[in-house]
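If you scroll down you'll find the structure; I have some questions about it.
Note that one protein chain of the assembly has been removed; the remaining protein chains are unaltered in position.
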Amino acid sequence: MQWETVIGLEVHVQLATRSKIFSGASTAFGAEPNSQACAVDLGLPGVLPVLNEAAVAMAVQFGLGIHAEIPEVSVFDRKNYFYPDLPKGYQTSQMYHPIVGPGEVEITLEDGATKRIRVHHAHLEEDAGKSLHEDFHGMTGIDLNRAGTPLLEIVSEPDMRSAKEAAAYLKAIHSIVTYLGISDGNMAEGSMRCDVNVSVRPRGQANFGTRAEIKNVNSFRFVERAIAFEVERQIELLEDGGEVVQETRLFDPERDETRSMRTKEQANDYRYFPCPDLLPVVLDRAYVDHLRDTLPELPADKRARFQDELGLSAYDAGVLSASREMAEYFEAVKEACCDAKLAANWVQGELSGALNREGLPIQDSPVSATQLGGLIARVMDDTINGKAAKQVFQALWNGEGGGDANSADEVIEAKGLKQVTDTGAIEAMIDQVIADSPAQVAQYRDAEPEKRGKMIGYFVGQVMKASRGTANPQQVNALLKEKLDALC
Amino acid sequence: MHDKTLTELAAGLATGEFSSRELTQALLARIERLDGDLNSFISVTAEQALAAADRADAARAAGNAGPLTGVPLALKDIFCTEGVKTSAGSRMLDNFIAPYDATVVEKLKAAGTVSLGKTNMDEFAMGSSNENSFFGPVKNPWDRDAVPGGSSGGSAAAVAAGLVPAAMGTDTGGSIRQPAAFCGITGLKPTYGRVSRYGIIAYASSLDQAGPMARTAEDCARLLTAIAGHDLRDSTSVARGVPDYTEELDAPLAGLKIGLPREYFGEGLDPAVEGAVREAIRVYESLGATVREVSLPHTHYAIPAYYVIAPAEASSNLSRYDGVRFGHRCEAPADLTDLYKRSRAEGFGEEVKRRILMGTHTLSEGFFDAYYKKAQQVRRLIRQDFLDAFDEVDVLMGPASPTPAFDLGAKKDPVSMYLQDIYTIAINLAGIPGISVPAGFVGGRPAEGRPVGLQILGTHFAEARLLNVAHQFQQATDWHLRRPALAEETL
């Protein structure tokens, strides 16, 4: 039987506010345990929540970024359950009237095709604390620093049909929230986490199969692996005549498998009801319009502009707009050198290669965008040739040259890499090489004319070496051919 | 000094007739002498009180005294008070030393008042008799066999007994007005949102409201002026200016339109109580007011709606008492569930458990619409009843309670206890202000009998009018000046 996979994602994004969603405690990561858990976060008797404006603004910005409806009124509800990392015994969330209504996210697949994934809604809620299972005499330690950190939970429709689509969706969400600057998107620190709903059905069947929810999948790679495992498990189960049980499963990246969380709390009843300590949030149109007007350009728009206005290929436009940092870097290089295609080639070629080798993100690149732009400008005006340009790049990478746009010029000057275009000087070097290479000249002369083209490479190399790489390669080629052919 | 009103004591302090320290010492001694039997205090904070009194005297000497500087009072043990046990009448919080001050406490401290201690109450403010306190019942100073009412029973009894001139209470379904009525004092529940709830241990968040309990409306006006106002830490507090509530006290009542809700004079009302209330209304007529009957047609749905909404909110509000960060924790829990279940079973009393179970049940899957949503719809209808009535009249009047204080231990059945709040509970659902003022005595056993409270209701934010109407009554009557003859004094 042919099976079709159906996937929906619930992505939790920690919003980059300074203070918590309902209190004035800091949200900074990595503080001493419980040093950033204030009276409100601890749920001390008598405390009350007050909503953070920035959390609201960020949620609305996200909504606008996915062209979602922004309802005028949203309401906070309490989700009641007991867990030690949940101080009040309820999580303040939005069950019935979320702040962001239906929207959609465009994803780009590997073959360059795009697909729209519908977002059911996105709502604001508070994060829980953390349980630390190191051994405290057989006890668990609770750190509530994270409790009350604002989360935006983005709930998709079950529109994805493969693990790759799910990963692409997660990347698209990541890129939107980082473009907007509403989250650092740091998955390693838990700033973005996701629950995956997976089911399979015979191809052509209209109804969805029974789904399993895989909790807390915390990297792009794990999303693909967890889905791949889960799909295989479900298909195997069904083909063996079994049934998929609706349940919550946990992905174990070490064993590369999902397993059932058979806790006693399978059948929970969260008893949602409107939080009486908070009032309905009413967003007036002027506020939403202001946020809309100040929204930065988002990845999909940027990608389109890179193609339409800068003439980049779909692939290049996709890569260069994938993250805000990448796009900002590329646009700064383009600005400095005035050639989009060369800028695109350098950013994706030499620069990305070097960054990958060192494992550095683009924002930590030792070569700044203005430096790289300055370098490319020198290639464009023939001051240096391509080979020298790579040397200059390496020098800039190693911190040579000043910090500004003239860095490349300084390196070129210091290393004497300026391209030699004086015909007389090049001819002199060619004559010397020919004189020093009688055997090769003889071979060249004896060769079939159609094989000579290949053999000229040796002489070019020697001349370039003699010029320490500074001779203009096109000129060297042309003059060499002229002089060697004259000898035949 | 214990017979004086807060207003009189403030005047005595201002003229230097006595110092705050002298006054504080005198009242502390009185508490020491009388409260062993009454049990109106859970904690007496003598040391902090004397220090505060000294600060008040120093401030006065330096010319920095305000209208309440040096005035002693007490706080219901539901207001978080930094460095002082704040128990909410529960074993759960018997060991809880609050690490911060409630906004009301902060404001009272800033005004220079001197807190003598924390008063007894029904556990987590759930009760109408003060019999649900982990720290034992409170006796009614007028009759030791009677309850003081609840849940602010300790505050009411302490004021009635002259242990303090005033005390702070909270009112979720009548918990200021009913004990004020039972103890023959004046108690005001302000409009929901008028006084900050920050730092008040929550029972039912959409109903809870703090207010003053004192001898006179004038005293209440002074205290409300000090505690009211918008609080950035309470989203439900209202951003609205606070007037000086004493300013309108003397406004004449000629032309005042009084409505008598037909439903507040029906079946179940003790005839003697009705007689006292009707007599009080005649006093108003003599002051120039006109009286007409009005209807609040959804009155009989108020108790059912309340017993859905309040327990639902409470079941969630009380989930934080889990034995992890504060409060009672059971010995040697076997596992996490055992920690929760035993800590909570041991920490909470019977009525609290009953309401938690009730609220948990009505919120659970399959019941939400039939109970919670329905109750909220009814809540709107109840509020509309009041708004419609206030289109026609300025204030509503009726009894604060269908009976005078009942005997300790008399009401064993929870439902019959709940029905006691028939005249007070709808006011919280509607969020309007209400005040109870002494309006006579019934029963005649012992000497005076048991007090009756007249309840006066106004529309949202009509506190100034309510206080004016109550004050004018107290200018024309002397019920509020009667004092119980306490056993120790008659000996």
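We call the chains A and B, going by the order they appear; numbering starts again at 1 in every chain.
What we mean here is this: contacts are C-beta pairs under 8 Å (C-beta built on N, C-alpha and C of every residue); 3 or more make two chains touch, one makes a residue touch a chain.
Basically, contacts and distances are computed from a predicted model.
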Given the choices "Sugar ABC transporter permease", "Ubiquinone biosynthesis protein UbiU", "Aspartyl/glutamyl-tRNA(Asn/Gln) amidotransferase subunit C" or "Phosphate-specific transport system accessory protein PhoU", state the protein name listed in UniProt for the chain not shown.
"Aspartyl/glutamyl-tRNA(Asn/Gln) amidotransferase subunit C"
In the full assembly, spell out which visible chains the left-out chain is touching.
A, B
In the full complex, which of A:Gly30, A:Gly138, A:Gly241 or A:Gly359 touches the chain missing from this view?
A:Gly138
Listed residues B:Arg33, B:Arg282 or B:His300, member touching the removed chain:
B:His300
From the list B:Ser206, B:Thr225, B:Thr403 or B:Ser436, pick the residue that touches the absent chain.
B:Ser206
Among A:Val6, A:Ala54, A:Leu237 or A:Leu295, which residue is in contact with the omitted chain in the full complex?
A:Ala54
Which of these touches the unseen chain: B:Phe79, B:Phe182, B:Tyr245 or B:Tyr340?
B:Tyr340
Residue-wise, where is chain A in contact with the chain that is not depicted?
17-19, 23-26, 32-39, 42, 44, 50-56, 75, 80, 82, 84, 131-133, 136, 138-144, 250, 261, 263, 269, 271, 274, 276, 278-282
Hey, which chain B residues sit against the chain that's not shown?
95-97, 99, 191-193, 206, 232, 235-236, 238-239, 298, 300-301, 303-305, 307-308, 315, 319, 322-327, 329, 333-342, 344-345, 348, 353-354, 356-358, 360-362, 364, 367, 370-371, 373-381, 383, 413-415, 418, 428-432, 460
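Going forward, only the chains that are shown with their structure count from here on.
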Would you kindly tell me how far, in whole Å, the mean C-alpha position of chain B lies from that of chain A?
58
Name, in rising order, each residue of chain B that touches chain A in their complex.
79-80, 86, 88, 93, 96, 98-100, 102, 197-202, 204-206, 232-236, 312-313, 315-316, 318-320, 322, 324-326, 336-337, 340, 360, 363-365, 368, 372
Contact set on chain A toward chain B in their complex:
39, 42-51, 78, 80, 82, 84, 87-90, 142, 264, 269, 271-273, 276-279
